[in-house]
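Of the protein chains in this complex, one is absent; all others appear in place.
Chains here go by letter, A and B, matching the order in which they are written, and residues are numbered from 1 within each.
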Amino acid sequence: MGVTVSQYLAVSALLFAIGVAGVLLRRNMLVVLMSVELMLNAANLAFVTFARMLGGVEGQVIVLFVMAVAAAEVAVGLAIVLVVFRTGETTNVEDVSSMKW
Amino acid sequence: MNEYALGQGLWEMGFAAAVPFTLVALSAMAVLLADLWLLPSQKRALPWAALAGVLLSAASVAFLWNEEATGFGGAIRLDRFSAFFAMVFLLGTGLVVLLSSAYARREGVERGEYYALLLFGTSGAMLMASAVELVTFFLGLEILSVSLYVLSGFFRQRPASAEAAAKYFILGAFASAFLLYGIALFYGASGSTTYAALRESFGSAAFPYSHGLLALAASGLLLIGLAFKLGAVPFHMWVPDTYEGAPTTITAYMSVVSKAAAAAAFIRVFGASLSSLQQDTSAVLWVLAVVTMTLGNVVAIAQTNIKRMLAYSSIAHAGYLLVALTAAGEAGYSSVLFYVLAYVFMTLGAFGVVSLVRKGEGGADAGAEALDISHYSGLAGRHGLLAAAMAVFMVSLSGIPPTAGFFAKFYVFSAAVRAGEVGLAIIGVLNSLVSVYFYMRIVFLMYMKEETVPVRGSRSRAGWVALAACVLGTLLLGVLPSSFARLATESIASIF
Partner (left out) sequence: MLLAYLPILIWILLCAGLALAIVFLSHVLGRKRPTGAKLSPYECGITPVGDARSRFPIKFYIIAVVFLVFDIEAAFLYPWAVIYKKLALVGLLEMAVFMAVLLVGYLYLWKKRVFDWED
């Protein structure tokens, strides 16, 4: 009785939902960043699952690409958090609101 | 293997399809490295090096204009469509580089990274337009986005710029994650990520019901990602703040290149590959188009900052683009291409004027950017040429003949009518009427009011060349639209 494809997909969807909730609910920019990473990794899990289901390796190769993209994104994201912290001494998203319509 | 055979082999593998954006990326790296060894006094050469890269790539696109090639195992494709968009991106980038040459120096950000990132972003946009495989498209999107995240925060010392970058980054990364999940679902539903496989799997109405559901969910997720890049309501929240806080030249670049790239990818994915889902997507697009146009135009009226006003105007224009995408079909999509070309000239021109107008003598912040709309009152008296150029762009943006904006909107709305979306076209025309108010207010201020705050125009020669090119382009597209419209139709025909 192995783990089925749909179970993997359910976990992936759940991870994605947790990530979405994290982005929408948490106020610390670093936690928001981590939540985005969680969403990307949920997609990675889906890719690997589908690759297994389809019996190919394409999905696994895609995951490598996604990981590289995610690393670049995190590097830039952390730098932006740092710049925000240096100009405003905060990492709280709600405090970053000098511009309003 | 001798040299000739290797070259031949590479050509047969479709490397030709990669040449244009590879050239841009190579020149980006060259600029980045050159900057490390340049003396501060030699930094003036940077924009010219970047421009040389843009011209080189444009030359390669022109050389390959009539070629067709598919490369890298069916990941990218060179055809008239990708060539058209490559030219649009290169045109936009070239003009932005010209505008930047004085702006960046004045604002103290004349660094190699600035131009290198501009070029990297352009190569990403070109990759998006020529990708015929979802992951390649995603990579292009990320190359463009990550470059723009950095560029929008390029004024590191200014809180507004940091805030612009933070908002753009958080929402941008959020949207890319949605997009990626959509790609994962497409991969699961069709077993491959190439557009050809998508068309095969979902091309007929006969695909299994469960796959249909999966494809719908995937399309929805993909749509969210692209709507974010387009700046369509309700994914527009980042637009005003990012446009206001980012360096003005970067704002111009963002509004033109990133929007055009999103439109290109949209046409390739939804227009050429998933046309069987069109009934479902067009209902969603209809709603998006209406809210985007309306919100953009109505909120733009209330703005006092010129960059913010142009930001809402760009949201409204995303709405017009969505009208064309809703209309679909070859007429709808070729009107998108014409619109994008017209949009490059008029929007870059408007932001270009904004980047050249500065506060004059007498204030504490003389020489700073004059960003308040009231700064534009009486501009015609002091800087006749600058005011005249701005007037042309405003007339074009509001869609009054004989300018590019008129024909752009004309093609979009007539495509909508032909596709049976009469209601949508009427809403679009009404929205254009609303927009006349806030565009013409600028013209009114410049020509009818007395000067309140002394302002002066920058004397950057490169900036003036860029402005002249924008005015010429705006008028040319307005006077001789048919040859450009034919070009757009041909480009669309190459992907169907």
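Keep this in mind: a contact is a pair of C-beta atoms (placed from the backbone, for glycine too) under 8 Å apart; a residue touches a chain by one contact, two chains touch by 3 or more.
Just so it is clear, the structure is predicted and the values come from calculations on it, not from any experiment.
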item	value
Chains in view touching the one left out	A, B
Residue ranges of chain B at the interface with the undisplayed chain	1, 6, 9-10, 13, 29, 32-33, 36-37
Contacts of chain A with the absent chain, listed as residue ranges	1, 61, 64, 67-68, 71-72, 74-75, 78-79, 82
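Basically, only the chains that are shown with their structure count from here on.
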item	value
Whole-Å separation of chain centres (CA-atom averages), chain A against chain B	26
Chain A - residues contacting chain B, complex	9, 12, 16, 19, 23, 29, 32-33, 36, 39-40, 42-43, 46-47, 49-50, 53-54, 56, 58-59, 62, 65-66, 69, 72-73, 76-77, 79-81, 83-84, 86-88, 93, 96-99, 101
Touch list for chain B against partner chain A, complex	135, 138-139, 142, 146, 149-150, 153, 156-160, 162-163, 165-167, 169-170, 173-174, 176-178, 180-181, 183-185, 187-188, 191-193, 240-241, 244-245, 299, 302-303, 308
